[in-house]
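Just one protein chain is left out here, and the rest sit where they should.
Entry: chain A
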Amino acid sequence: MIPIDRLPTETELRKFVGSEVYVHSEATSFVFVRNFKLRIGEAHVAGEGSYRVALRFDGQGWLRMEALTHYEVDEAGRLLLAGYDDRGRMNVALHLGKEPFPE
């Protein structure tokens, strides 16, 4: 995983705009949702050091996460965003793929 740099990360995120994507999203201690399918209309990255990501989808919804710190594009072309604390523990994750994640 590499530290998020706002613009390159936003560029990767925006490659999913206009497509149907499968989302894995979690806030570690409390909730996860796996293979939530949506069509992304807008994608944004904001912040400095710790980042906020927002997706506007299906013409009527928002997915917004904060405390994201790292990202990578894996060999399957999936965009994996995550937020870690200073002890390397993951707090939040937001993963996007064109195919479902393994259930």
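Assume a residue touches a chain if its C-beta (ideal position, glycine included) is under 8 Å from a C-beta of that chain, and two chains touch if they have at least 3 such contacts; residues count from 1.
Quick note on the criterion: contacts and distances are computed from a predicted model.
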Among "Quinol oxidase subunit 3", "Sugar ABC transporter permease", "Succinate dehydrogenase" or "Bacillithiol biosynthesis deacetylase BshB2", UniProt-listed name of the chain not shown: "Bacillithiol biosynthesis deacetylase BshB2"
Which of A:R6, A:R39, A:R52 or A:K98 contacts the chain that the document leaves out: A:R52
Touch criterion as defined above, residue of A:E42, A:D74 or A:E99 at the omitted chain: A:E42
Chain A, residues in touch with the chain not shown (by the definition above): 42, 44, 46-47, 52, 54, 56, 62, 64
